[in-house]
Each structure stands twice: as structure tokens, then as C-alpha cells.
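Submitted below is the structure of interest, expressed as C-alpha cells.
All protein chains but one are shown at their positions in the complex.
Chains: A and B, in written order; residue numbering restarts at 1 for each.
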Amino acid sequence: MNQLSTIPQFVWRIADVIVGGVFIYAGAIKVLDPVQFANDIDNYKILPWTIGVGLAFYLPWLEIFCGLALILRLLYLGGLSILTALLAVFLGATIAAKIRGLDITCGCFGHASQHWNFSVHLALDLLLLVALISLLLRSERVFRSA
Amino acid sequence: MVRQVLIVAALAFVPGLGQAIYFRDKVSWQSPVPASEMVTVAQARAWGGNAIWVDARPDNEFARDHVPGALSLNEDRWNELLPQFLAAWSQEKKVVVYCSSQSCNASREVARRLRNEAQLKNVFVLEGGWEEWLRTNR
Partner (left out) sequence: MKTHIFAFTLSIIICMTARAELKWDQTSIELHPTAADKQAIGHFKYQNSGSKPVRFKSVRTSCGCTAAQSQKEEVPPGEKGEITATFNIGERTGTQVKTVTVETDDPEHATTVLTLKAVIPQQLEITPTFVFWGQGEAPKPKTIVVRAAKDFPVKHLRVTSSSPDFQAKVEETGNGQFKIDVQPQDTKRPIASTLTIQTEDSPKIFYATARITNAPAIQ
């Protein structure tokens, strides 16, 4: 973990802004069509429909606020932890869906992302995950040593 | 950190709740299709002569068999079939659209077009479709 402290401050800030921006974008797209998002959640066949609807209204705003937290550095740790937890849960749900042979057509980026090919998505998502975990580890160190 | 998590979670809840209230008519919390747009076979039959039955299935399926008195209105020949449907329609009628089964989408599409394009009120989708009608009638 000592390598993290050799990375200059402004790089972390850029990471904050980019990751925060991605989640604000993802959240905004879903805010525009909550009914579609509710259907996408339902496609995973993990949660009952009613809970899916509740999440469809709530999660996008959560993403937006957490993204803002990252960019504005307000309630930073809170936002970061929530996003990491969300991504982890989402990963688990996707593994479960794949094992069950379900084909999920849309998720995080709503129907806007249907044009992208697999490798682009793959790269973006792995990068997000790495960024989130690094930011989390780094800020925990910073806050613990502060 | 926990305090921050709770604050962010609570903050997000406010617009989320606002949106849920704003969209309350557009989505049903009980089922994927808005309850106000679905009708059971029993309910539709209870409407008697007040109901117009619409078969949204392709021509060959309609020709094979259909609900007695039902009119064919599908998306393959929408422009051709719509006028004769409208000739039978009047404002107090309730339109019941069906296709093969619960999972078939044609009835929802036809119902949507009748509501949005022709701007008709009282357009319903038959729960269970043709399969359900057969089951309860034969």
C-alpha cells in the first residue's frame, strides 16, 4: 500500500472527478427512465418486482449523490464506500445471472450503452473497480493517519 | 464514515421519493404491467356488450380461431385494419386487446398505439391472452 502514497495528490483528484462523473452520468441516464430501469432490474430475477421498482427510483439518485460526493469532496468517504459496495453487489448479481444462464440486456448505463462493444465495456468497468478500490484504500489511510 | 454513508443515503432518498410519487401512475408496484391497463377474462366478460375484443395476433392465427365477435387489429396491417375497428368503436366501449398469451407483446403494443396514437380511453390488455380465454371457456 505504500506505493499509493507516491502518487501525487492531483492524480487522485482527477480520479475522483472522473469516477464521480461516470456515476453521475450513469445515474442521470437511469433517472430519465425509471420504468425501464425497473424492468432491467427485474431481468436479473433476483429481487421481487416491488423491491425492484423501489430500487429503480432510489439507486440512480444514490449514484448521482455519491458521484457528487466524490467530485465536491463532501461526505467523500460515505459516497466512496456506497459506490464500492454498489459495484460489488452488482458484480455478484451478474455472476449469479450468468450462472443461471440468464441474458441481461442492459444495466448500468441504460440503453445508451447498447452500441458499445464488449471490450470497451470490459475495460471501463475494470478500470472503475480498480479506481474505486484504490481511492478507498488511499483515503482510509489518509483519514486514519490524519 | 458510517455517519457519512447514512447522510448520503438519506439525501438520495428525497429525490427518489419525489420521482416515485411523480411516476406513480406510470408504473405499478405490484406487477410489471400497470394494473390499470390489464383486465382478467372474467372482468372482460362481465362487461358484456360494452366490450370490444381486439385480436392483436397475425392474420393466420386470427383466421384459425379467435374470440367470437373479436376484430383483428395487428401491426402488420395496422393502417388497413384500424378503420374497421374504429367503425365499431364508440366512447362508452371498453377495448380488450389480446394476443397469444401473457408473454406475447403484440397486445401491449396494439393497446399502446390505440392509447397514444388514436388517443382512445379505456383500452385494456387481456391478462393471460388467448390461452387464458381458451382455458376458461372450453
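Convention: a contact is a pair of C-beta atoms (placed from the backbone, for glycine too) under 8 Å apart; a residue touches a chain by one contact, two chains touch by 3 or more.
Computed from a predicted structure; not experimentally measured.
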By the document's definition of touch, the residue of B:Arg3, B:Arg77 or B:Arg135 touching the omitted chain is B:Arg77
Filtering B:Ile7, B:Ala20 or B:Cys104 for touch with the omitted chain leaves B:Cys104
Chain B positions in touch with the non-displayed chain are 57-58, 61, 74-79, 82-83, 86-87, 89-92, 103-106, 109, 113, 117-120
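Throughout what follows, only the chains that are shown with their structure count from here on.
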The residues of chain B that touch chain A in their complex are 1, 3-9, 11-13, 15-17, 19-20, 23, 26-27, 29-32
Interface with chain B, chain A side, in the complex: residues 31, 34-35, 38-39, 42, 49-50, 53-54, 57-58, 60-62, 64-66, 69, 75-79, 81-82, 143
